[in-house]
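Only one protein chain is missing; all other protein chains are in place.
Naming follows writing order (A, B and C), and every chain is counted from residue 1.
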Amino acid sequence: MNETFFWWKLTIGVIATIGLYSVLYRETKLYRFFEHLFLGLAAGFTLVALWKETLKPLWWDKMTGSATIDPITNVSTMDAPGYWVYGFLLPIGLMGYLVFTKRHNWMSRIPIGVILGFWSGQQVQIWWNRWGAQIYSSMQPVWPTTTDSFTRPYSADLPAPEQAYIAAQLYPSQAISNLIFVITILAALSYFFFSFDMKGRLLKGSNTLGRWLLMIGFGAIFGSTVMARFVLEIDRMSYIFVEWMDQTGKMFGGG
Amino acid sequence: MIELIAQAAPEFNPFWGTEPSPEAIWKIFAAIAVGIVFMFLLMRVPTRSRRSIVMTFTFLSGAFYVVYYLWPEPINRGPNDAPSGFVDAGGFFLQDALPKVADIANVLTYLLLCLGIYSLTRIHLGRVVKKQKDWSFSVVLLIAMVAMIAVGYWDYILKEFNDPDKLLTKAENWGGVNYAYDMLFDGLIQQMDAAMFSMIAFFILSAAYRAFRIRSIEATVMMASAILLMVSLMGAVDYQWSEIIKGWTNDQPGNFLNNFNLSEVAGWVKNNLQIPSIRALEFGVGLGALAMGLRIWLGLERGGVSV
Amino acid sequence: MSKPEKSFWEKAQAIDRRVLYAVLIVCTAISLFFKTEIPVNPDDSSKDLYVSLMTIDPNKTVLIESDWTNSTRGESAGHFEALMRILMNRNIKFVLYSIADPQAPQVARDALLRIQEERKAQGLKVYEPWVDYLDLGYFPNAEGHLQAVGNNIRTAWGGRKERDEAGVERDVFTSPVLSGVRVVGDASLLIVCSASATIDIAVERLYGKVPLGFMVTGVMGPNALPYYQARQIVGMGVGLKGVYDVEYMMTYGVNYRVEGTNKPKVSYREESVTIPPVTEGTTFDRGARYFLPLHVALALMILAIILGNVAMFASRKKRVVA
Partner (left out) sequence: MQYLDTGKWHVIFTLLLVFFILFNIWRAKGKKDMFVRRIPGLNAIDDAIGRATEMGRPVLMVPGLGDLNAISAQAINIFAQVTKTAAQFGTPIRLCCANAAVFTLAQETIRDVYQQQGQIERYDVDSVRFVSDRQFAFAAGVSGMIHREKCAATFFLGEFFAESLIFAETANAVGAIQVAGSTQTVQTPFFIAACDYVLIGDEFYAASAYLTREPVLVGSLVGQDWSKIVVAGLIILGFVTNSVERSQPATQKRVDVDATADTEAYTTWEDVSEPWENGKPVLKRRQDTWLFKQFNPFIEQEDVIVEREQRQPAEAGEGS
């Protein structure tokens, strides 16, 4: 049973994959079929997960609490208290459903207002956690602490104190890189000034420079993202040509 | 160990929290009832005060996190500590309240979910009834949806309530429903996810061929850094290049030329050009979010999404 | 005036995108069947991650946030499997949980099972649930949950029960894995194996409370890089290159000199560290299998860009002449 089932599962997966890939050729009836199948299944799964994964653990269980009854002594111990006030959330949430009514549609803004309110409050709270360390790490020293050599010498074969000393130093090459770092961040920052006109050579220049530097950044992102995308395609190929074929071999090749 | 067990026992405020028991259910119904009454009261309010009502809800929810942030955080809190003084007590309260408050937004979001499914079903039922173009595909969609719901919940009930010894966690004990569910979910949904996702690779290729042209300085620098990164990701090329450099430097690790290894150069570009430029951009976005958050929280905007 | 014959380059410029698609499919599919070991120089971020994984206190627990699903199997599965192999080889206890997606726990479970089978076949120690690792499953509400974990892990995970070796359901904090953990900082490391923006949440909510390490897809790499540069995380493996880096370091060690060679295959900037190769169990796996096809794909990509530009210029010149 299991092997056969597994093969069917793989096979159907392969067919579905090809069905969706068909849109690469043209938007055909085949694609349309699998698209709607996908949408339907996804919607169905959403409704399953709605209770199973979210409302039950997040809302129902916490509202009712939980207790275990000891089979021997038959004494019930509370594991988690029930927070009955969670019940109040149901009507609040249901107000959203008034959006389709003519007269009370404004009330749908109440749950939305609450959700947006929480999000907004958090912004104040997380700003520093996210940016503080990054502001600090942008304050890079740009003055070399030593001029013994231009770049950091290779210290693998030196005694420990020497290594420690070299590790602690800031060599000119690094200092220059740091300077470039600081200039880049300032230039890029200047590109995002909206409320006043960028007049004067310096501001205009840094604005343009900022845009170019941003493009370099985007290029780099593009480069490393491309890897991820291709790997997924490769993984699909391996799904079809390696896994499915292996399983098919096992099924029919007497394996 | 004792201390840990003591901690494992839950703490709760006897007013909000109740022992799991039949009467708890009554309290819950009471809460729901109060909510519904409240809802009907809201339906009566005059048009002019609506905005302020919505704003109050928004403000109160935002205020919690702001206060949580500004209030001194109680440190080094032991499992059975009693607060020392008012500030500490406030800190304790906020700390305990946080997880519950964090739930509210999600519960509300998910309570709204059916609204989305309603819209989807509406559109496709309409198509079927009106026999519009492609109505047959809408039938496929609806059937798939119903099937998934039925199988999904059946499987869930079997696994959740009729399986005390967790036998169904192993495939060999499965029945037809469990197989059906696995087929629909693992066999179809998951694979279709992956298929759609992997399609991006093709689009990238064609986009690169079509759009990555040396038209302006911007386009050129973007292309150049993209290519540099891609080459540096090709381990073999990178390695061969470093071998060549080893040849020049006759394998002196200290030699300056070693900085021209592809991975070194790519790393340098990332660290000194990508990170700062993107970081500057992100600062802007972060500030934008902060500002937008403040405007929403304090209800300063009018029109658009705000009343 | 008669329309001039289209030149090769003009045709090339107007090439049907489907041709490109076909080429990509064929090339990657074929190259999957060639197995070769490709020499690399691992990235610093991968080295940092691997070194901290190999040097953390084996008696402390590692928390693993597994936030990937089948759709990013290509990269994330490689990361996760490598992580499992490392932890099991070092005999470190770990906790699995997910916040990104309800499916994430199942996918992680399957991967864990694969590794278990593999190790059983190789006659190595097999991890026991409750004793060696805990599988806490999915926690909805990512932000809220990590906030709660950072603020008090014992209340955040307090309610969870698992079956102990005797099959009795008990609070997870009574298990050997978590019994030593009072605050999240008591864990030696939190590894986020993610394909989504949960890395931002992790930094926002947990930075400074526990050392963070990332294993992310190539897409999230650039997102995570600033955190690495700002030392908010100890290290990270990015994308398939990251997977292959780790597999490569497992095979050849770090700063590890084989007799008769003056330079190690993989050298690390902190010369005091020396990590011998992993001798038991599999080292090269998914990363090694996909690395060659990746080369082919990237080469295609670069070729496409170059051809695109050549075509543009060539046809432009022709137009000037005509």
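Here is the rule we use: a residue touches a chain if its C-beta (ideal position, glycine included) is under 8 Å from a C-beta of that chain, and two chains touch if they have at least 3 such contacts.
What you see is a predicted model; the values in this text were computed from it and never measured.
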| item | value |
| --- | --- |
| Left-out chain, listing which of the shown chains it touches | A, B, C |
| Residue in contact with the excluded chain [from A:Ile185, A:Leu213 or A:Val231] | A:Ile185 |
| Hidden partner chain, touching residue among B:Ile123, B:Ile157 or B:Ala171 | B:Ile123 |
| Touch residues of chain A, complete complex, unshown partner | 20, 23, 27, 31-32, 34-35, 38-39, 41-43, 45-46, 77-78, 81, 96, 99-100, 105-106, 108-109, 111-112, 115-116, 119-120, 123-124, 127-129, 132-133, 135-136, 138-143, 145-146, 161-162, 164-165, 168-170, 178, 182, 185-186, 189-190, 192-198, 214, 218-219, 221-222, 225 |
| Touch residues of chain C, complete complex, unshown partner | 17, 71, 180, 182-183, 185-186, 196-197, 208, 219-220, 222-223 |
| Residues from chain B at the interface with the omitted partner, ascending | 6, 9-12, 14, 19, 69-70, 72-84, 87-88, 108-109, 112-117, 119-120, 122-123, 126, 134, 189, 192-193, 196-197, 199-200, 203-204, 206-208, 210-212, 222, 226, 278, 281-285, 287-296, 298, 300-305 |
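Heads up, the rule we're going with is that only the chains that are shown with their structure count from here on.
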| item | value |
| --- | --- |
| Between the pairs A-C and B-C, the one where more C-beta pairs touch | B-C |
| Centre-most chain, if every chain is reduced to its averaged C-alpha atoms | A |
| Whole-Å separation of chain centres (CA-atom averages), chain A against chain B | 8 |
| Intercentroid distance (Cα basis), chain C paired with chain A, Å | 14 |
| Touching two or more other chains - residues of chain A | 24, 52, 54, 58, 66, 79-80, 122, 130, 134, 156, 220-221, 224, 226-227, 229-230, 232-233, 235 |
| Sequence positions of chain C contacting 2 or more other chains | 21, 24, 71-74, 140-141, 143, 158-159, 171, 222, 226, 229, 239, 241, 267, 294, 297-298, 301 |
| Residues on chain C engaged by chain A in the complex (per definition of touch) | 18, 21, 24-25, 28-29, 32-33, 71-75, 102, 138, 140-141, 143, 158-159, 161, 169, 171, 200, 203-205, 207, 217-219, 221-222, 226, 229-232, 238-241, 267, 271-272, 289-290, 293-294, 297-298, 301 |
| Sites on chain A touched by chain C in the complex | 24-25, 49, 52-54, 57-58, 66, 68, 79-80, 122, 126, 129-130, 133-134, 136-137, 155-156, 160, 163, 220-221, 224-235, 237-238, 240-242 |
| Footprint of chain C on chain B - complex, ascending | 1, 4-5, 7-8, 10-11, 77, 79, 95-96, 98-99, 101-103, 105-106, 166, 186, 190-191, 193-194, 196-198, 201-202, 204-206, 208-210, 212-214, 223, 226-227, 230-231, 233-239, 242, 251, 253, 261, 263, 267, 270-271, 274-275, 278-279, 282 |
